[in-house]
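With one protein chain held back, the other chains of the complex are shown just where they sit.
Here is chain A:
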Amino acid sequence: MKLSTYNFLTSMAIKGVKVGFPLKLTINKKEVVESEFNPTFVERMLPKLDWSAVYGAAQVAELTDDIPAVQPENIGENELLMQKLHHLLFEIDVLEGQLECPETGRVFPITDGIPNMLLNEDEV
């Protein structure tokens, strides 16, 4: 699971959960998958992303030196930051770990790179 994907995941489908975002991320095993840097794509993706979850992911991935807590203005002009965002969002693949619902504490395991977000019938 890439950290860009993490930014789109919610536990809102659980009965009674209001927002379910951002999920609490734990990384036990990750790998870096190199991919071509496309600044235009990173910039276009940003409005769809929640910066607090981007920063949260950076904290867990121990890349906070690279990513500021608050989204800077004119971020597209900062090539270095765009490169670091590309690395954080598209190159780090979480292989083992877990996601936790911020409201109920329900844990969703990540195994072999695949988060298991499937709920039981009595949870929805």
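We take it that contacts are C-beta pairs under 8 Å (C-beta built on N, C-alpha and C of every residue); 3 or more make two chains touch, one makes a residue touch a chain; residues count from 1.
Everything that follows uses one rule, which is that contacts and distances are computed from a predicted model.
Visitor: There's a gap in the complex where one chain should be. From "quinol--cytochrome-c reductase", "Methyltransferase HEMK2", "Transcription factor" or "UBC core domain-containing protein", what does UniProt name that chain?
Guide: "Methyltransferase HEMK2"
Visitor: On chain A, what residues meet the omitted chain?
Guide: So the residues of chain A touching the unseen chain are 1-2, 4-5, 8-13, 21, 33, 35-36, 38, 41, 44-45, 48, 90, 112-121, 124.
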